[in-house]
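One protein chain is absent from this view; the other protein chains keep their places.
What follows is chain A.
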Amino acid sequence: MATASTTSTLDVLRIRKDFPILNRKVNGQPLVYFDNAATSQTPQQVIDVIVDYYSNYNANIHRGVHALSQEATDAYEQARIKLQKHFNIPNAYQTLFTSGTTHGINIVASGFAEILKAGDEIIVSALEHHSNIVPWQMLCEKTGATLKVIPMTTSGELDMEGFDAILSEKTKLVFVNHVSNALGTVNPIEEIITKTHQVGGAVLVDGAQASPHIKANVQALDVDFYVVSGHKMCGPTGIGMLYGKEKWLEKLPPYQGGGEMIDQVTFEKTTYAGLPHKFEAGTPNICGGIAFGAAIDYMNAIGFEHIAAYEHELLTYATQKLQEIEGLRIYGESKHKTAVISFNIGDIHPYDIGTILDKLGVAVRTGHHCAQPIMDFYKIPGTVRASFSFYNTKEEIDIFVNAVRKAKSMLG
């Protein structure tokens, strides 16, 4: 049996020194940060890049003749190449900077508004972040297309027979997350992509939850679109990426009008600039892009295989310890999970547990995790969600499990 002190795959104590925030106290207790699925923490290496940008070469990009603008442009474009390499994207111009996953999804959804017709169908999964279902509902209202849903099973996985049943020649686009934010389930996106392509549809994968744990290879996946957020990958907020196959990026109309995206403007006609600028109107989050690149470097220096192996160790350890608590039920029991545990204890409200955990210095998420359909499926108001990162430790899991026991005794 694993004990609290055995950590095999990573030098976690050294890694923790990179994250200044992990030293802080909350309510007089040392912080145990288990809300990584909402936002990851930022290492000093990334913070330094942000400080360096504003201290030394803050300038607008792609426009200036002067040195600072050139330096900023170079750094921003180098960051794009880092993302391109990381996700194995064929060309830098298919690597679009966005403000985050939500923005990336909206670019694709609004582009499809011009492509879809009445009678077409879009498929989303029952495991989606509900704010990400809204753009598809709006799209359907606008175009007369129909929205279909891949059902889920009690173990928190997608029901693939249910998928087969709704997939057809009418399917134009399938939207699915690579990993569910509420339950941590890793979805069979390879199978979804292959089958959707067989009927001539495109697939947009929401990689927000997968990207901190799994290095996605967009060419091997043959995915049409892949979106991520920097703030879940040790980068800053307000920056993300959209990858698209070239044929799609050429076909989709621009999302916003503004500077950068334009080639020539006359009052008769505007010709759009080529990729990626067609989708990058206005001054972007330059510093955010550069820092996102630094965050990817940081994670790659540790190595995604090591990260995944170590987080799996944490997940196994925490699952086992939590299961020893009587009345505790874990939601999402897929064998393919990232380091996320969603749970409730008896009929204690998750918010009560979260409140007591916070008093004890443990940060978790409570509520429906923007996945109301999943909560409705289980007929619960929400769950407590603990999500681990590679800088967490088994000692922290022990503190967390003791805190959960304390909360149970106070509230039960």
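One rule holds for everything that comes next: a contact is a pair of C-beta atoms (placed from the backbone, for glycine too) under 8 Å apart; a residue touches a chain by one contact, two chains touch by 3 or more; residues count from 1.
Basically, contacts and distances are computed from a predicted model.
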"Cysteine desulfuration protein SufE", "SCP-2 sterol transfer family protein", "DNA polymerase related DNA glycosylase" or "Cytochrome P450" - which is the UniProt name of the missing chain: "Cysteine desulfuration protein SufE"
Residue among A:N56, A:Q219, A:T283 or A:T355 that touches the chain left out of view: A:T355
Touching the absent chain when the full complex is considered, from A:T185, A:Q209, A:T366 or A:T383: A:T366
Residues from chain A at the interface with the omitted partner, ascending: 27, 348-349, 351-352, 354-356, 358-359, 366-367, 381-382, 410-411
